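Since the structure comes first, as structure tokens, the remarks are kept for the end.
One protein chain is absent from this view; the other protein chains keep their places.
Chain naming follows the written order as A and B, and within any one chain the residues start at number 1.
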Amino acid sequence: MWQQLRRRFGGPLAVAIVSLMGIWLIAMVLLPQWQMIDYSFHPSLLPAERGGVKDVWTLANYATFFDNDIHLAIFFKTIWSSVLVTALTLLVSYPLAYYLAKVATPGQAALCLLLLIIPFWINEILRTFAWYIIFAFRGPLNELLLALGWIDRPIRFLNGDTGVLVGMVYAYILFMVFPLYNAIESLDTNQIRAARDLGAGWGRTHRRIVIPHAKPGIATGCIMTFMLAAGSYAVPALLGSPGSRWFTQIIYNWFFEGGDWNQGAAYAFLLLVLCIAFVSIIMRVFKVGLGDIAK
Amino acid sequence: MSSSRFFSWALKAYLLVFFVYLFLPLVIMAAATFNESRFPTITPWTGTTLQWFSALWADGGMWNSLINSLMVAVGVLCLALPIGIASALFLTTVDGRGKSFIYALILSPLLTPGVIIGISTLIFWRGWGLNGGIALTVIAQSAFIAAYVMLMVTARLQRFDRTLEQAALDLGASQWQVFQRVLLPYLKPAILSAAVLAFLQSLENYNTTLFVAGYDTTLTIYIASKVRTGLTPAVNALALLMILFTVGLAMIYEFKRRREAARRLG
Partner (left out) sequence: MDGRVSLSQVAMRFGDFTAIQPTSLEIESGEFFSFLGPSGCGKTTLLNMISGFLTPSEGSVAIGGTDMTRVPVNRRPTAMIFQNLALFPLMSVYQNIEFGLEVRGIDRQKRRRRADELLELVALGGSGDKPVAELSGGQKQRIAIARALAVEPRVLLLDEPLSALDLKLRQHMRTELKAIQRKTGITFIYITHDQGEALTMSDRVAVMSEGRIQQVADPMTLYRHPQTDFVANFVGENNRFPGRVMAIEGDEVTLDAGLSAPLRGHSMTPLEPGDSATLYIRPEQWRLGAADDRCLPLAGVIQTEHFEGAWLTLEVELNQGPMIRAQVPQMAAGADTQVPLRVGSACRLGYSSRQAVVLAGAVHEPTSEEVVDVAATA
């Protein structure tokens, strides 16, 4: 590898390339993760006690988690809600991605893509804040429903999980649409025509032709959306209530309210393991590799 | 035929609903800026005003956090761009055993939740005496933004014709001259797009920044804290300005793209 680099770029540049990558992968990715995991297996100590007799390898931080019914419940609720968000986002994005890739003219598709991107250049907090206004107790949604006579008194949307789910689907939709769009776009349109021509209905055409072809895109979209949802802090913090806390909020509390970083590191590692597990399951189920994901 | 037509109509209706879903929240948020109500809403409309813009203008905390955000974004550009470009060059040059492992490692920050990147960075650098603040935020954000840069630069590099490098070498250029005169100019558009993306990603990041910003509040953290305490339509005024800024950027981008396309056809 080094030889190939040196032949193409010459010594100094090759050294620069390898060092930059090395600094990134070692000092910014691997070692910090390692340190975090290491932290999670040690007790929280005062600076003076570090390296002393109390500084031992322990599973206590994980025991805390498994002994805490509330935290366990929140962990599983985070998984379940993130799966739900992922499924909803997929459902909402698929028709749009199909339209962009196969129905729209190139001009229409370019315009739609631009329209899609605009909300996502505005930051996640503001996107979520917009829904905060809509869902407010005396906000436009309640006023509308009251005016239509569908409800008698305002609903507290911001109290349950509804607001969080809607806000998350909204916040992460682009991460689903783009991989789907890329995957469907690469499908030869004649295959759809041929299926239709052979008498397949729309449902069957999608089930047998489009969806199998779009599998890598679906996998990528699901992985990204799940990861973003499970790791989201802004949306549940803004649209949720104390009763509908997210696992990330517990982690945050350990760090900045409980002041127990080791405990927080253990919780963070659990979240990481969850995401890795989800990624592996999806990659196994859809039979795709890392190379497909990065497209 | 009739089923085809039905699906076509259903799709159109769906698109309409979708884009309303996409934009109505932004419109409502923007509209609330002009409502006199102390709480940001459009119901009830208590009177039209521009006072929230001046309230925003007078908000020192906002200006401070904006400056912090810009400093972080510039720092991220300085760190993530070279790293991302170097990794793209590495991945498109080498092959052999170990490459797929390195590739997985490079992609891993994209598949790791932002909070974890923030937390691990915070823990690691505390050991080196570096606590939360602008510097740490730059490091944490660059850890995953570099991967985006890498992907964008790689996409263009894969279409590069390596014989151009051979030709330049053959004409007597040194490897450095080849890089600087042939490869970099070719990569310039991708690097520019990657820079814009990295800048925006940095500005809008919340999850990672939350853990590493320390007392150097960035704009997103400031907004989030405002939403929870002391929410006034001044936040909407800020949102509106950011939307206009974004739409402006998008329009410039689209305009350039069209001109480029027209030139290629012409």
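Note that a contact is a pair of C-beta atoms (placed from the backbone, for glycine too) under 8 Å apart; a residue touches a chain by one contact, two chains touch by 3 or more.
This is a predicted model, so every value here is computed, not measured.
Considering the complete complex, the chain that is not shown touches B.
From the options B:37, B:51, B:92 or B:177, the residue with contact to the chain not on display is B:177. When the omitted chain is restored, the residue from B:11, B:155 or B:169 that touches it is B:169.
Interface residues of subunit B with the unshown chain, by the touch rule above, are 161, 163-164, 166-175, 177, 181-182, 185-186.
In this section, only the chains that are shown with their structure count from here on.
Taking each chain's centre as the mean of its C-alpha atoms, subunit A lies 16 Å from subunit B. The residues of subunit B lying in touch with subunit A in their complex are 3-4, 7, 11, 14-15, 18-19, 21-23, 25-26, 28-29, 32, 39-43, 82-83, 86-87, 89-90, 93-96, 98-100, 102-117, 119-125, 127, 139, 142-143, 146, 151, 165, 174-176, 179, 200, 203-207, 210-211, 220, 223-224, 227-228, 235-236, 239, 242-243, 246-247, 249-250, 254, 257. Contacts from subunit A toward subunit B in the complex involve residues 1, 4-5, 8-10, 12-13, 16-18, 20-21, 23-25, 28-33, 35-36, 39, 92, 95-96, 99, 103, 110, 112, 114-119, 121-127, 129-134, 136, 138-140, 143, 170, 173, 201-202, 223-224, 227-228, 230-234, 237-238, 248, 251-252, 255, 261, 264-265, 268, 271-272, 275-276, 279, 290-291, 293-294.
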